[in-house]
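My questions all concern the structure below.
And then chain A:
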Amino acid sequence: MAGVSSQQSVEELPYKLTLKVPFETARQALIASQTLSPDPILKGNELDVTYDAEDTTLLLKFSGISDRVIRVAISNVIDNLKTIVECIDEFDGKKDVLFEEE
Partner candidate 1 sequence: MTDRLVGQVSGYLPNIPLEVVSQGAEALVFKTKVHPYIEKPYLQNNSEYIIKFRPSKPYRHPKIDASITKNRTIGEVKFMAKLSKLGIKAPSVISADYKNGIIWMECLGSELPNGEVSSLKNWLWYLERNESEERCLADDVKLACNKVGELIGKLHMNDMIHGDLTSSNILLQNGEPMLIDFGLSSYSGLPEDKAVDLYVLERAILSTHSVFSDKYNQWLLEGYEAGHKSSEFGKKGNKKLVETIRKLEDVRLRGRKRSMLG
Partner candidate 2 sequence: MTVDLDKYAKPGKGYYIALGLEGSANKLGVGVIKHNLGQLSTTNRAEVLSNIRDTYITPPGEGFLPRDTARHHRNWVVRVIKKALIEAKIKGTDIDCICFTQGPGMGAPLQSVVVAARTLAQLWDLPLVGVNHCVGHIEMGREITGADNPVVLYVSGGNTQVIAYSKQRYRIFGETLDIAIGNCLDRFARTLKIPNEPAPGYNIEQMAKKGKHLVNLPYTVKGMDLSMSGILAHVEGLAKDMFGKQNKKLVDVESGEPITAEDLCFSLQEILFSMLVEITERAIAHVNSNQVLIVGGVGSNERLQEMMKLMIQDRKNGQIYATDERFCIDNGIMIAHAGLLGYRTGQTNELWNTICTQRFRTDEVFVKWRDD
Partner candidate 3 sequence: MSYTTINFPQFPQYTVFVSLFQGVEKDTLNTVKQELIAGNEDYDFCFLNTAHLISLEQLYSSIHRAILNFESGNMRAKTLNTEIIFNLSPVNKIMEALKSFGVDEKTPNLVAVKVFKSEELDSNTIIQVNNNLVNLLKVEECQNLKITDELLYKLVDIAKFKKTYKLNDAKISDIDSQGQLTRLAIADSLLRGL
């Protein structure tokens, strides 16, 4: 699924970084990508992020006007990834499970 890129053309954002996040299954990677992509980038002119799922890997391509901007964006994405991963660990494949008190 093509990632959503903001209006700012990618060339003007010199700082680039790609993050590859491995998942157990391709479905999980796709779910992660589709969970992260809807939220708009606040400062479209300073930063662009594309989300893609290639097989079992989530591909995050960051372009920004400075390294700081990218670092902030990455920490934000990783925060959300934590929730996504925790959800996957807890609930993936357990739609038919009756959870009990540990």
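A word on the picks: all candidates are chains of the complex that A comes from, given by their letters.
Some points to look at:
Convention: contacts are C-beta pairs under 8 Å (C-beta built on N, C-alpha and C of every residue); 3 or more make two chains touch, one makes a residue touch a chain; residues count from 1.
Everything numeric in this text was worked out from a predicted model, so none of it was measured.
When you check 1, 2 or 3 against chain A in this complex, the one that touches it is 2.
Of all residues in chain A, those touching candidate 2 in their complex are 31-32, 34-40, 79-80, 82-84, 86-88, 90-92, 94-101.
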